[in-house]
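Every protein chain but one is kept in place in this view of the complex.
Moving on to chain A:
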Amino acid sequence: MSSTRKFKKVEKPLSQTRHYSLCIPTTLVSDCRNLSQITHKVYQVAKFASLFNVSEVVILEDNSQVDATKKKISTAKLILALLQYFVTPPYLRNTVFNEKFRPYLTAASKLPRLSTLPFTRYQKQDHGRYREGLTIKMQKPTLARKKIGKVFKQTKYINIGKSKALALQSQLVPINARVTIDTITRKIVSPQEAYGDFTGLDSQYGYYTRIASSFTDLFMKGPLKEGYTQSVYVPLTTRDTSIPELSSLPTAETNPHILLVFSTWDTLARAFKLDQDQFVDCQGPQEFFDAQLPCPVSNSDVADAIPMTLTTLSTVF
């Protein structure tokens, strides 16, 4: 190991290739009274998700909840925006979140950054070799004045939060994509290459977020082609279900992707019922889960269950 490396390596190989997706229902924030309480709850989820290297957070929309009329965006969207906010590099936040989201992010902007993400760290953050960027449109300068400027689908300019956009050396990339840039060679690199030596882990550059508006979306609209390897239900009620207890997890070599669903049974059953016509022979949501993993202490809060479950998964299995 060369001693000149900027970032130190923390080798924890146990979970190197085991990926987790968390599914949280919008009931997460049902007991919150104001925006800052919602923000803090989501912040807690974001902190643990980044600590345990979670690669995806899915928000399951619970339609039974009547949204307060004062709110302009739905609860699911609010959670999504907040979750995304915490993994967005500070210098890109103004670009990623437009004006209409600002009021919802006031409490979030006062919170400390997530310390585990390489690009939100304070140390030499503005002088680092690798940076997160957002690809921006390019136009032909002559045509732009006539306002009929041809818009390219691809671009070589990246907004890296500095006064000047960075032009790529020889690559063209689609617009509005989040990329990791090597500012010296001016090339797009994989986050593993950029931050890999920072933590020694694959996806510790934040998580992806998505909203599942129905029960089918939760399983079918994932980013993986082959779907999730295993789905585990984390019960937040003491209701008995026919799902067997979790006995083993697939070994890390097979690169498994495990979906953890934190929910009360009622919420799941409701979501399932809305989609029932799509599943002809299905009795209920229990058929979609391989196993269940109860919390070590009885608990009914999603935010409390997440650290317990993730700790259990990485110590016991």
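To be clear about the criterion, contacts are C-beta pairs under 8 Å (C-beta built on N, C-alpha and C of every residue); 3 or more make two chains touch, one makes a residue touch a chain; residues count from 1.
Basically, contacts and distances are computed from a predicted model.
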The complex's invisible chain, by UniProt name, from "Alpha-1,3-glucosyltransferase", "Actin family", "Sm-like protein LSm1" or "Putative methyltransferase YGR283C": "Putative methyltransferase YGR283C"
Touching residue (missing chain; options A:Ser163, A:Thr238 or A:Thr315): A:Thr315
Among A:Asp31, A:Glu226 or A:Glu245, residue touching the chain not depicted: A:Asp31
Residues from chain A at the interface with the omitted partner, ascending: 8, 10-15, 31-34, 36-37, 40, 44, 47-48, 51-53, 110-112, 115-116, 199, 201, 204, 296-297, 299, 301, 304, 307-308, 310-312, 314-316
